[in-house]
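Removed: one protein chain of the complex. Kept in place: all other protein chains.
On to chain A.
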Amino acid sequence: MSDWQVKYKSSLKDRGTEGILKLREGILLFVPNDPTSDSKLKVLTPNIKSQKYTKEGSKKPAWLNLSNKQGDSHIFEFQNYQDMHACRALITKALAKCEEEQPKKPAAVLTSAEQLSIADLELRFKVLRENIELQRLHKEFVETKVLTEDEFWATRKKLLGKDSIRKSKQQVGLKSMMVSGIKPSTDGRTNRVTFNLTSEIIFQIFAEKPAVRQAFINYVPSKMTEKDFWTKYFRAEYLYSTKNTAVAAAEAAEDEELAVFLKPDEILAQEARQKIRRVDPTLDMEADQGDDYTHLMDHGIQRDGTMDVVEPQNGQFRRSLLQDLNRHAAVVLEGRNIGKHLFAPPSILSSYVFHDVDSENTRSVAEALARVKQVSKADGETTKDANQERLARMSRLAEMEDLQAPQNFPLAPLSIKDPRDYFESQQGNVVNEPRGAGTLKRNVHEAYGSLKESILEIRTKGLRDPLIKPEVAFEVLFYPVVFRSLTQTISTAKNIIGKNPRESFLDRLPKSTRDEVLHHWTSIQELLKHFWSSYPITTTYLHTKVGKLKDAMSNSYSQLEAMKESVQSELRHQLSLLVRPMQQALDAAFQHYDADLQRRTAKSARGSAGEANGSV
């Protein structure tokens, strides 16, 4: 039944209107009993975000609180809890069905690569809003189509680029704590020992002990269940920890599977041996006997720090701390390449008593690890050719230098250039406007003559008297570029230059002019940046871009000229000094543009002429 008698409350305090709640395909309808009341409600099930309900045990009536995506909440009071639970179950089912259909949402329409995500656009707007100057530049150039949006932001990636850093997620590595350090919880009353096995721990055990992994693959689920397997494994661990080798030997003799856990890891030993075989003795040692740490019994320090003497035939039932540490460290360093795709978030598998164990999961881990090891083994295995090559290389490198025959390497002869070539070539092609030879001679002769006369004059007359006229000296003293600090002590009304230099010239301009000057400064910089970066011109896109930029720059230039004329006459000189570097930079750009254009037209003219000739 999908109809229930309910009371609808829009909030907790509301008394509630009675009516019927109907659940149909994707819609939740509430029809009040009283046709005059207007609290009819229609809720689409996809819009329902969450549902809350009151617990059975409490004294509260059966309420169901539905909140939708817009944030409203609707409370329905049911007559009994059964109804409420039924309704809730149906709603949940409907929601689940909705979610399945969700992924059919249309994919984002990205026609060209330049379309930005909405987040990017928002970021750009935000940056523009915060920086008014940038906004002004943006308005001036992008909206008049001088620059495109991408070009504008191309040099400002720093401002936009914060998101990309956040996206890179960190890969979590393996835990440094050793597996053997996991202590079970003991229940004194029932004498049960409980191990909590998470998939992480299982992964570590398989990675560190390939024999265990192999045993798992072999025995589960054919010979025993996973539960039994782990039971036996932990029994073996327990036996190791008690250091009672006699008991260990006895149990191993009895139980064949247990024996697998108790004997040293053969697979590891084999891997180590192979690694050693592959090592070229003439090169750096990648691995040595020490890698085969399963057999290093020299220290023999047990996990709790004591040293014990061991009977030789039971020696294999011992395991030293070093072995465990070394193996654990090696696995941690290798990293987590293997189990990446295999894990759901770790769920606690319970103790000796297993609820809902997913032995499929564990098995897949074991198999995956085995596959990886096999692949790496195949890579590492040396074929016959590789072996031969290695042997040849070894014999070559083991040669002794002194005993070799003398080797004559091909030499390139030393070529030292004649320095005279260098100096003379520099004088070679000097291009200048030609002047008439005769006139040159005459000019020179005259010049020398006048020079000699000057010297004669000074010899007879002596030094000038006075050397410098006072007015000239005064003018030199007030030369603003050199002597600004001197003039600040002398203040005359007419001498504008003598004003306090600490007061910046910009402050004396009217505000609008000052703003304009500063704005021109930034916009010219931006234009020039784009202009110079598009040379050398190789595509038509750059060509049009440069054309547009040049127009914008000539605009700026004329605006600067107009500004100079508009300002008062006493400030005009200083303003023109201020504006001069901008104009010089623009001039240089214009010059370059013209020269380049000339070159291009000349080249194309030549090219077409050549073509015409060729085709004829």
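Here, contacts are C-beta pairs under 8 Å (C-beta built on N, C-alpha and C of every residue); 3 or more make two chains touch, one makes a residue touch a chain; residues count from 1.
Methods note: contacts and distances are computed from a predicted model.
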Assign the chain not included in the display its UniProt protein name, restricting the answer to "Auxin-induced protein", "Glutaredoxin domain-containing protein", "UPK3L protein" or "General transcription and DNA repair factor IIH subunit TFB4". "General transcription and DNA repair factor IIH subunit TFB4"
Which of these, A:Asn191, A:Ser222, A:Gln407 or A:Thr460, touches the one chain of the complex that we don't see? A:Thr460
Option from A:Asp34, A:Glu133, A:Glu475 or A:Asp587 whose C-beta touches the chain left out: A:Glu475
If the hidden chain were put back, which residues of chain A would touch it? 417, 422, 425-427, 429-435, 437, 440-441, 443-448, 450-452, 454-465, 467-469, 472-473, 475-477, 479, 481-482, 485, 536, 538, 588, 592, 603, 607, 611, 614-615
